[in-house]
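One protein chain omitted, others in place.
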Amino acid sequence: MSKDYVQQAGMNKDVRVDGKRVAGKLRFNPPGSGGSRPEMAERDLEFIPELEGGNEPQPAGAHSHDSFRTGTTVGKRTPLVDANAKVTGQAWYGDDIRLPNEIIGRIVRSPYHYAKVKSIDTTKAEELPGVIAVSTGVDAPSKFGVLPVTKDEHAMAVEKVRHVGDLVACVAATDEETARQAAALIEVEYEVLDAIHDPKKGLLDVDEPIHWRGPYHIGSTNVQKRVFQEFGDRESLEDTTKAFHNGKWKFMGVNHGFTEPHAVVAHWDSNGRLQLYTPQQVPHYAHRALATVLEVPMHQINVIRTFVGGGFGGKSDPFPHEMCAAILARKAGRPVRITFDREEVFWVNRGRHPSHIEVKINANDDAKISGFEIDALIDGGGFASFGHVTSYYNGVLATAPYELGSFHYTGARVWTNKPASGAMRGHGAVNTRCAIEVGLDDIAEKLQVDPIDLRLANLLPPHSKTITGFRITSNGMRQALERVREGSNWDEKFRKLPIGKGIGIGCGFFISGSGLPIHWDPHNFPHATVHLQIDMDGGVTVHTGAADIGQGSSTAVAQVVAEVLALPLEMVHVRSHESDTSPVDLGSYSSRVTFMNANAAIGAALEIREKLLNAAGEMLELPPEKLVLNDRRIYFKKDPTIGVSYLDALHKSQEDIGALIASGAYRTPPMGGVHKGAAAGLAPAYSFSAYVAEVEVDVDTGLIKCTDVWAAHDCGKALNPLAVEGQIIGSCHMGLGQVLSEQMVYGRTGHLQNPNFLEYKIPSVHEMPNVTPIIIESCDPEGPFGAKEAGEGPLLPILPAVVNAVYDAIGVRVNDLPLTPDKVWAAISKKMKREKIDDARDLPVPRLDFSELQKKLIKRSAEHKIRDSRRQRREDEGPYLNGVLFGLDPTLPPEEQDETWKISVKPDSSQLDNLGLAGTAWTKKEQRHMEGGK
Amino acid sequence: MLMPPFELHQPKSVSEACTIAKELMLAGDEFDWIAGGTDLIPNYKWHINSKPHVISLAGIDGLSEISMTEIGCMARLHDIAESEDVHPIVSDAASKVASSLIRRNATLGGNLCLDTRCFWFNQTEEWRSSIDWCHKCDCGTGADCRVIPNQNELCVATYQGDIAPTLMVLDASVHLIGPDGTRVMPLVEFYKLDGMTRNVLQPGEFMLKITLPDDVADWTGSYRKLRVRDSWDFPEAGAAAAWKKGDRTTLRVATTALESIPRRHDTEVSESNGDVKAICDAVFKSTKPVNNTSLPPRYRRNMIKVLIKRACEE
Partner (left out) sequence: MVGEEHVSMIPAATSKVWSAEVNGQKHEVIAKSNSILLDVLRDKTGCLGVKRGCDMGTCGCCTVMIDGVPRLSCLTMAHEVNGCEITTVEGLANGSHLAPIQQCFAEHGGSQCGFCTPGFLVASQALLNNNANPTEKEISCAIEGNLCRCTGYQQIVQSIQAAAAIHRGEADAVTSNNAAHSDPHPDGPEM
């Protein structure tokens, strides 16, 4: 930016504050209409990047969007654009949609874990006065599912019920009482089958697998998906290992626990189109599934996303009850509303998979991580849901932020007769992450080094590639670790606190949008599309399908548009509720919304910006590149008094077309390897985080209290720090629940024992530690203004940080989450017995004597720090791939340099005997490869 | 969720309440009392043993007395917890019940008469039907107990009220009123070891108030509650201890949430000659929690030693 750049005309005292023109007093045209500020605001230099002449520091270097920054809203603590609706009770969620003449729907559910439905008799229900419609599986035979590869759900049971609570039939009646009575009158004859609850049994051949996949069925087991991946040099492992960790973990299933239970309203309007109101995170997939199941073209369905009372992944599948409502409404000719009881929410579930995970980590003489081996058996429950993806994520999302000598993953997802597991905040990455971060803590202890230094000396740099070929762009891992170390006063506390007090570290790595969309037909459709529309009065309407589920996606989109066009936020209106008016958006999952939607929105806004600048340039007879946008005015860079109002420029550019309309789209760049499954876990950017947690453990009772958390998260650029902090703290809360108290308990009969908020223990305000959110801005080159995700990644580190802190406090590791007091107490008691100690306060707690390696690590991380900062700022643009730390040449693919370097996605026969628990799924053949296969 | 159908009666006086109760009994109609409703309403929403009539005590004046020696049955736990007049152990226990919002409704009477709890039982109707019910609410099926099967007689659901043990160690008496007049008894005699009948209340009888000995202000002690979350959670085990200031020989210990009733451990205390460790061991021996709350019984049983020890700390 040129030196003689002038900010703007100083505010003249005589100018009337209401912005009305006072003849001769105004030195330039008044700002355009709209917004509550009558006067043009000064350019806020604090929020203009320093390389553009502002004061906003750019430690990570320049960004291609820098020149579109106007200092309007990006980077400012911005209340949600829909906050007022929420605080006044005017936000309408699913059950708040009350259409005239509505009737109430109720679902009949299976009382059995696993059974064949022999017959359903609905006559008694139909005869009950007040009952308007009854429906069963025969009304909707088409299958659906969120992933096109695994469509295995029906609106209601067609042949079998697969868990207690599975849908069998539904009724609609004039009131809830009648609907419930009618539901009880539906007579179903079942033939009970042998149910499976233990995922380990899911690996075995059985007579009646829960689903049948024909030629692709794996033996006659209940394995829904299996994954094998082997990368790197595993042959030399045995000789080079200096420290070895083997952790066997059990993770209980957890539920999203959003406060709003599912609810849906379906209404076939007078034109015979379906209007479906639902709190969906992914309205588009529901839209597709509805079209399939109802056998109606998509354009005859309008999916209206109500306000969503929390999603976290739990409202992202197309749901059978949505189909039921639509079917009932079609039969009844009246709007149908179905609202769930809390228990039904647990029956729908889609929460995090209960998992058995084994992790093996090898470190060599240099404290380099030469081997990572993960085996994950995950319990999918009755349906596939997102499970295909989860099966990959449990392994592949562990391949960063560390540089690995080798990576070996076996995973299997099995069906069991439980409510389906699915996607939940931190999808697929959380449990494995916990296991490996705790493993690294153990490795550090064995090597007698500081676990933070161990991590710092083994990080992948920015702009590099992981062992499985993910393209890492910006990477703030190092800063995150450094900041939490400093913030928590780590060096004074780690391994130095008295018994009962402890401190621990954990890191995280997560995708910022998935590289491949789930549904991709027509092929090559963009991932996200945003339309902008400006009418003569200057207000901007943004049409996007992005589902705001409380994370603030509408706010983020409004912000970037306001930023580019330099308009006050209240002039930008986001319309995202209806599929009729919004372009297709793939929904709020895999942390894609800010990255993809905001990018699409920027694209659209830039188109408008160009038109405005051209119009202004024409009016001012200046070339557009010499003009600046600021708060409803466009003016000459060097002399702000020469300019036009936004409105004048707008009207000029609208002269022939009436409204100004633009569309922006986002798609991911081509990337990733070619091996099978290479696309799973691919993302245009990744987030990084590091947390330090401090805990107090009551050694007599085993009760853990997490007191403080320092939470550093690299979100690229905080478009709205208020929201990023909210996501970080909220993630801490949710992760803390999983590590300390939340679990879906299936009792000895296989019934979910705690489908309510009293026994499913989500932390209350008293359990919340004091969280210090630390935002790291690594400025992602492809992110909107540098932004990456902040909604899911921040959940990952809290689990291992707490588990490690508990170890620091009591010297006992418990590998069974949640760490309920009984488990911790049992572990303490066991140790006391073993060590013959009477008082738990006399237990030895771990202490750290540095080995020689520590110095080596510090030296290496100092060197890497320089390397990383040069790469981050693109001063060094050379290629970097995983393996350089182990001596590989970054310019050649590793398999070409090292003949022991493996890339394999299928075990060879010699490996079959040595597989972990989940790996044994590979010992079965698919039906099509079996002799006499079914 | 939908309430089962019932008629709510709202008497304005104790005698009116007794009359309504008497009339219903004469007509052969079953009924429940409702005080704050924080226990009864969730159970009713789940259609657990609901009755066609419910008599509310909330509209009766004069049942909310709060003082050092007397607490009315309708005294709200919030008020008890905040009150300066109540014995500190009692107000402390009250402040640990459920959540601050629930305590605004919850009453002392309801807390003492709390229904027993069990995860096979505190579930929706659909859920319970999927396990074919259980003995305590068998819906006419003669179902067995799911915790201790093959006996079909006893329900071992757990009493999880917080306040009873503190009143027991302070030697409170309960005042009951019913069709046959009033009666007074020590709180320790109020409970009956059966998860279904729970206490000695006769049909038509309800609790008016509790009273405490005149010298109660001279007593000190504490209440310890084991729970995972500091809000909402029922006690997984609880222990109260009290003694006359300066005189440890008067020590009394009571526990809750370990069996179907709260219990004062007079025998264990006297046999241990006041040695706290011995008391802990004795109570540990004499209580056998079962698996029907959220934490495993072995753990809860062991914790009782810790809780008693801490409750006895000076």
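Each chain gets a letter, A and B, in the order it is written, and its residues are counted from 1.
By definition in this document, contacts are C-beta pairs under 8 Å (C-beta built on N, C-alpha and C of every residue); 3 or more make two chains touch, one makes a residue touch a chain.
Quick caveat, the model's predicted, so the values are computed rather than measured.
Among the residues B:Glu7, B:Glu153, B:Glu189 or B:Asp247, only B:Glu7 touches the chain that is left out of the figure. Contact with the chain that does not appear here is found for just one residue of A:Lys496, A:His766 or A:Lys855, A:His766.
The missing chain, though absent from the display, is touched by one residue of A:Glu52, A:Asp96 or A:Asp453; that residue is A:Asp96. Which of A:Met40, A:Val438, A:Leu569 or A:Met744 touches the hidden chain is settled by the complete complex: it is A:Leu569.
The residue touching the chain not shown here, chosen from A:Phe312, A:Trp710 or A:Trp825, is A:Phe312. When the full complex is taken into account, the listed residue touching the unshown chain is A:Leu758, out of A:Leu758, A:Ile837, A:Val905 or A:Met930.
Residues 1, 3-8, 10, 34, 36-38, 41-42, 45, 47, 52, 54, 56, 58-59, 98-102, 104-105, 125-126, 129, 132, 139-141, 230-232 of chain B touch the missing chain (whole complex, contact as defined above). In the full complex, chain A touches the hidden chain at residues 36-37, 76-80, 82-93, 95-96, 98, 111, 177, 180-181, 184-188, 256-261, 307-312, 339, 341-342, 549-552, 568-570, 722-723, 725-726, 729-734, 756-758, 762, 764-766, 768, 770-771.
Basically, only the chains that are shown with their structure count from here on.
Centre-to-centre separation between chain A and chain B, using Cα means, comes to 44 Å.
Taken together, the chain A residues at the contact with chain B in this complex read 109-112, 164-165, 176-177, 180, 341, 343, 700-701, 703, 740-741, 745, 747, 749, 751, 753-755, 757-759, 761, 763-767, 820-822, 825-826, 829. Against chain A, in their complex, chain B makes its touches with residues 1-2, 99, 119, 123-124, 126-127, 129-131, 226, 228-234, 294-296, 298-299, 302-303, 306.
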